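Got a structure for you, questions after.
Complex shown without one protein chain; remaining protein chains in place.
Note that the chains are named A and B in the order they appear, and that numbering of residues resets to 1 at the start of each chain.
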Amino acid sequence: MLEILSASEFSLGDIAAQLGGDLIGNPSTVVTRIGPLEGATPSTISFLSNPKYQSQLAASQAACVLVAPSMRDAAVARGSAIVLADPYLGFARLTQLWAKRTRPATVAGVHPSAVVDPTATISEGVSVGPLAVIEAGATVGEGAVIGSHCFIGSNACVGAGTRLSAGVTVGFDCHIGARGIVHSGVVIGADGFGFAPVEGRWEKIEQLGNVRIGDDVEIGANTCIDRGALDDTVIEDGVKLDNLIQIGHNVRIGAHTAMAGCVGVAGSATIGKHCQVGGGAVILGHLTLADRVIISAASVVMRSILKPGQYSGVFPIDDNAAWEKNAATLRQLHGLRERLRALEKKTP
Amino acid sequence: MLEILSASEFSLGDIAAQLGGDLIGNPSTVVTRIGPLEGATPSTISFLSNPKYQSQLAASQAACVLVAPSMRDAAVARGSAIVLADPYLGFARLTQLWAKRTRPATVAGVHPSAVVDPTATISEGVSVGPLAVIEAGATVGEGAVIGSHCFIGSNACVGAGTRLSAGVTVGFDCHIGARGIVHSGVVIGADGFGFAPVEGRWEKIEQLGNVRIGDDVEIGANTCIDRGALDDTVIEDGVKLDNLIQIGHNVRIGAHTAMAGCVGVAGSATIGKHCQVGGGAVILGHLTLADRVIISAASVVMRSILKPGQYSGVFPIDDNAAWEKNAATLRQLHGLRERLRALEKKTP
Partner (left out) sequence: MLEILSASEFSLGDIAAQLGGDLIGNPSTVVTRIGPLEGATPSTISFLSNPKYQSQLAASQAACVLVAPSMRDAAVARGSAIVLADPYLGFARLTQLWAKRTRPATVAGVHPSAVVDPTATISEGVSVGPLAVIEAGATVGEGAVIGSHCFIGSNACVGAGTRLSAGVTVGFDCHIGARGIVHSGVVIGADGFGFAPVEGRWEKIEQLGNVRIGDDVEIGANTCIDRGALDDTVIEDGVKLDNLIQIGHNVRIGAHTAMAGCVGVAGSATIGKHCQVGGGAVILGHLTLADRVIISAASVVMRSILKPGQYSGVFPIDDNAAWEKNAATLRQLHGLRERLRALEKKTP
């Protein structure tokens, strides 16, 4: 007799098949939740990717644990396991299975309240949410999702399968590639910040470039990517940007670089591929970062960095009284060095 | 004969009655403005909460001053006064009286241009503004206000009396408690920033948790609160968040904690109750802050803080030339310490 599972019930057999892992345990065991080892219940599926959490494995109540081959015996000693080469990747794919099954499917079609210019191209399978606006000449690729209240400017282009949450703005002539995810409040293609000083006031330099975003790019809520001054601002394939990030005009971000929230990148910075930028970091304009550079959170990049590696620059936090004394002394630091030098000369 | 006051005219008698204070002066005196002691006119009501401004009291032209009992005599010597235990709280309540009377009342009802799914629950007295979208299964509690262009995702829940300004996004399944205030551009429930690295690219970890926000929470313009990865992101009762703040996935913020603008809190940080975080501060992920911790503006919290108190870490600003010399020396600081040690050894 067929067992009917509800949307949020998954059998271990089904999971193992979809993840391509080796199941040790009963394939018909059902789990209803993904969770960390600690706090897992007998209906939880968990994972062990970092060996430092191995001590939690034996004690975990999880119905099943995704593990690497090296952890197979330890995992099986306590219950079911799915063995895969990369359990963290397995976990990521497991969340994707979950999301696909438990979230309401998007329905294709243009909501009657949306305002879509007749010259826009809306491909097959596209969903345009209520009260979205799509202007003249814009193109939305197959299966893309345009959320409620989105604005797609004239001649802009959203690639196939890309999903825009509610309230995304894509300026005229800007391009987003395929399979992207753009969260609410994102502004793509506002003017870059460019002015010529003239007799104490600022004369606007019109920003004539666009924004070109590659495939598989994710952009977090309320992040801004400005259009270029003359040439384009470019975000290459696979880049991941978190929330509230500012990308200035004519920045180029190399493929598969990831930036955490609140980062600011000033105009014309060129950032390599596979870089990681921690939250709140600031990268000044016209700099170059090599591939595989890692910038620690809240650090300020004031010069180009041409060698891969991790770079940091943060004032260490301390109790306020200690900080006050050290900060005050810091303002005399150069003088202290001179005094130290003088002493060194005097001391044989 | 009844005196008719316009919306922005208040009699001292009325104010004293509503604030529960002791009026010394003519109850029918009318004020039309709240203002600081300095610059107050004879139609201004003012307040003295900080004794350091006492010198301004005698000279102030204010019609009436809210004061603590200890200031009663000094206040009365110059004109009318309302005596209350906590004059700053009195001032806050006075602004509330003013706002209630001078701002246009919100009208209950759903604007005909709003797009509300028939399966959404809209309670009594709710106001839904023009061009708002409320999706299937969402719930809006009694007397709540949903501003223009707001988006309430499927099965999301907005508590009774909560007010959303224009253009707020509440993602599917997210919950906001009662009596909250959410300003324009806020994004609640965008995906947390989670990816598994795989062969040089990033595999998305779907964010399966939600956002749960307690009662009496205020959230400033364009602030983002991400949904949790597996469990929920939690904002407890009475929390106050200013503008442009980023709250990562699975953060927990304890009750009555306040954060100023531009703060970034990385994923899975746990922040205690009654904390205060200054503007532009950054709190790294997976850290714990005890109750009643105060973080100074622009400081970076890189380790857990388990004791109440104030903590700071900011490079002191200086004229640029001095900063350059000190910053350059700072890059040799560890070496300077070694040289100092060597000298100490040599010096008897």
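Criterion: contacts are C-beta pairs under 8 Å (C-beta built on N, C-alpha and C of every residue); 3 or more make two chains touch, one makes a residue touch a chain.
Remember, predicted model here, so these are calculated numbers, not experimental data.
Engineer: Out of A:G20, A:G39, A:P69 or A:P316, which touches the unshown chain?
Structural biologist: If we include the chain that is not displayed, A:P316 is the one touching it.
Engineer: Of A:S123, A:T139, A:Q246 or A:T288, which residue touches the hidden chain?
Structural biologist: Going through A:S123, A:T139, A:Q246 or A:T288 one by one, A:Q246 is the residue touching the chain not shown.
Engineer: Specify the residue from the set B:E135, B:E206 or B:D242 that touches the hidden chain.
Structural biologist: The one listed residue touching the chain not shown is B:D242.
Engineer: Touching the hidden chain in the complete assembly: which of B:G185, B:G209, B:G228 or B:G248 does that?
Structural biologist: Selected residue, touching the omitted chain: B:G185.
Engineer: Kindly note down the residues of subunit B that lie in touch with the hidden chain.
Structural biologist: 34-36, 86, 88-89, 91-93, 95-96, 98-99, 102-104, 111, 113, 129-131, 147-149, 165-167, 181, 183-185, 216, 218, 220-222, 238, 240, 242-244, 256, 258, 260-262, 274, 279-280, 297-298, 314-320, 323-324, 327-328, 330-334, 336-337, 340, 343-344, 347-348
Engineer: In the complete complex, the non-displayed chain touches which residues of subunit A?
Structural biologist: Missing-chain contacts on subunit A: residues 115, 131, 133, 136, 149, 151, 153-154, 167, 169, 171-172, 185, 187, 190-191, 193, 195-196, 198, 200-208, 222, 224, 226, 229-231, 244, 246, 248, 262, 264, 266, 282, 284, 295-296, 299-303, 309-316, 318, 322, 325-326, 328-330, 332-333, 336, 339-340, 343, 346-347.
Assume only the chains that are shown with their structure count from here on.
Engineer: Quick one: report the Å distance separating subunit A from subunit B, using the average Cα coordinate of each chain.
Structural biologist: Taking the average C-alpha coordinate of subunit A and of subunit B, the gap between them is 27 Å.
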